[in-house]
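Every protein chain of the complex appears in place save one, which is left out.
Per-chain numbering from 1; labels A and B assigned in written order.
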Amino acid sequence: MRALLWRDIRIGIRAGGGALIGVLFFLTVVAVVPFGVGPDLNLLSRIGPAILWIGALLAALLGLDRLFQGDREDGTLDLLLMQEHPLALTVLIKCLAHWVVSGLPLVAASPLLGLFMNVEPLAIGATTLTLLVGTPAVTFIGAVGAAVAVALPRGGLLVSILVLPLAIPILVFGVSAAYAAVEDPAPFLPPFLILTAITLLFSVIGPVAAAAALRASTD
Amino acid sequence: MRLVAENLGASRGGDPVFSGLSFSLAAGEALIVTGPNGVGKSTLLRVIAGLLRADTGLIALERDHGAEAGVLAENSHYLGHRNGMKRELTVSENLDFWQTFMVMEGDAARMPVADACAVLNLDHVLHLPYGYLSAGQQRRIAMARLLLSHRRLWILDEPTAALDLAAEEAFAGMVNRHLDDGGLAVIATHQPLAIARQATLSMRARAQDEGALS
Partner (left out) sequence: MSESSLSVTRVGDLANPTRFIAFVGRVLPVLAGVTALLFAVGLVMSFLAPEDYQQGATIRIMFVHVPAAWLSMMCYTVMTASAIGTLVWRHPLADVSARAAAPIGAIFTVLALLTGSLWGKPMWGTWWVWDARLTSVFVLLLMYLGLIALNRAMDDPSKSARVSAILILVGFINIPIIKFSVDWWNTLHQPASVVRLDGPTIHASMLYPLLVMALAFTVLFFTLHMAAMRNEILRRRVAALRRQAARGR
């Protein structure tokens, strides 16, 4: 299993695609927002955490369709399906590797983009922390969409359409925890803990459902 | 050890491909599956590998006294049309991964990656990215995967399609050694292979059957 983790991370880094393109997309989306709403720094700092979250969510969805497709195209998926390891565990490991390659860079880039949006330091910290906890949930639930659409030639857009409604809770609690850190009356901990709970729940639902979908879609 | 299939039937995309297929294969024997394109050879091999569900019948690896000998898929090596190797990784990274991933703890029988490549005369490409190799070399590396861990049944789909004569001989020798060790093999192929103990299963196209339409 550790071998699978390292292999997938290595492929992600070496292909040079995944991580870099996701972060670039994140950067571009966030950079486009001021052109839309105007360069008012007060407004930007107010909506900053929300923009960071939406940008990260979209960027995380961007590379999801490749989660299993590469393995399917070169026949690796057949061999993964035949092994003794529980398939759900294999999927979980693949999700983790995918997150390390494409989700973690988003988390790492978010403080810098927060500065661009004139977000105050505490809110930057809170946003980064919620992204760190929340983006794995996007990958886990996204794995279901990726597995469902693995057999489709142009599944990329479909994956986003299928996954976004399911990812709404992650966005809601991620953003409200990020705001709660700076807005006084709202407590930070409850939404943050709920976000953590969602991540843990999705880490079970996602791989189990994705494994079932992969088994069902072999041909 | 026997591979036993009884009344096996499978379909693809809702259409039946074959049905009522029965055979029995003893340890040390290879089953050569022949027949025209589209007759269901690949489907049969994928059913044996557990990648497709059979509509009817069953297939299992049985011990001599009839008890089932473990899950079929976990005791098999499957070499399909696609090689299951990553272009971005080097040959040795690819093979190292499959060896670590496929060999469960306690399994003694395994062959070092370099030795497996030497069997197929490819020990000089270990450090190269897999994507740099020619189609025939890529296929031979995929074959080397079969040697990395010991599994009783080899399921091979058109294994020699891209190979030259020398590689074909090396491959036949590899299969023969596997059979000598008491292994089994099911091979779909169009080319005659120099394999010692082989039984042939020739699949035929189905006759016209208008009754199915009504």
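To be clear about the criterion, a residue touches a chain if its C-beta (ideal position, glycine included) is under 8 Å from a C-beta of that chain, and two chains touch if they have at least 3 such contacts.
Just so we're clear, the structure is a prediction, and the values are computed from it rather than from any experiment.
Novice: Please identify which of the visible chains the hidden chain touches across the whole complex.
Specialist: Taken over the complete structure, the missing chain's partners among displayed chains are A, B.
Novice: Against the chain that's been left off, what residues of subunit B make contact? List them.
Specialist: On the side of subunit B, residues 9, 11, 13-16, 18-23, 55-56, 201-204, 206, 208-213 touch the unshown chain.
Novice: So which bits of subunit A touch the chain we can't see?
Specialist: Answer for subunit A: residues 141, 144-145, 147-149, 151-152, 155, 158, 161-162, 164-166, 168-169, 172-173, 176, 186, 191, 194, 198, 201, 205, 209, 212-213, 216-217, 219 touch the chain left out.
Definition applied: only the chains that are shown with their structure count from here on.
Novice: Please name which positions on subunit A make contact with subunit B in the complex.
Specialist: Counting only subunit A, the residues touching subunit B are 1-4, 7, 10-11, 14-15, 70, 73-76, 78-79, 81-85, 218-219.
Novice: Once bound in the complex, which stretches of subunit B touch subunit A?
Specialist: 12-13, 46, 49-52, 71, 73-74, 76, 78, 80-89, 93, 96-98, 100-102, 104
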